[in-house]
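In this view, the complex is presented without one of its protein chains, the others remaining in place.
Our next item is subunit A:
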């Protein structure tokens, strides 16, 4: 007689189940995105997260227990960020000529992202901690969490807000770029990376190699610029 409770205890403790579920949900997400003919608004990350949230809620497994297992996937974000140097290196000949233009566009774009987020949050009566969590919204998760901590935000909330911004940018960004008649692949990539960090870059990489390289550049430059400037600007205004 098989003891179901014992199997359940094993599954809940071992990373195997969480890892397998994550990969299967991702594959299902890719399949769904393919069924939608890779429309920009059909993002595989959103599908995969939705599937897993439903699974967690249905099975009553806590997020922390799930993350214990899924952290192996999460860990790869580090080396993947380092790996963004490779497409940048491959495209360096293109990038080099427009590096000053890119830097200027990224710094001004990053400032707009932070300012609009803070202004809207403040105008609609969010608490100071929530407003501070919104400020570093457009940069990649680990940087954003560090900045939020420095300026009095909630790092955990920031992580969620950052990911939501990434999803919004990756799904609706291409439509906005089309509407704004931005056809230069370099400018499109740069905008995606600046506003929607890794998720925007993932989208840009899957569409065009030059856009992917510029998106990685935008993400890296915005992370550097925001990490260096935002705490200073914040201290200046918050007194």
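Here, contacts are C-beta pairs under 8 Å (C-beta built on N, C-alpha and C of every residue); 3 or more make two chains touch, one makes a residue touch a chain; residues count from 1.
One rule holds in what follows: contacts and distances are computed from a predicted model.
You can't see one chain of this complex, but its UniProt record names it "CidA/LrgA family protein", from the set "Acetolactate synthase", "histidine kinase", "CidA/LrgA family protein" or "Cytochrome c oxidase subunit 1". Although one chain is not shown, part of subunit A still touches it, namely residues 22-23, 25-26, 29, 43-45, 48-49, 52-53, 56-57, 63, 66-67, 70-71, 73-74, 76-90, 92, 97-98, 100-102, 104-106, 108-110, 112-113, 116-118, 120-127, 130-131, 134, 137-138, 140-143, 146-147, 150, 154, 156-157, 159-161, 163-169, 172-173, 176-177, 179-180, 182-184, 186-188, 190-192, 194-196, 198-199, 201-202, 205, 212, 216, 218, 220, 223-224, 227-228, 231.
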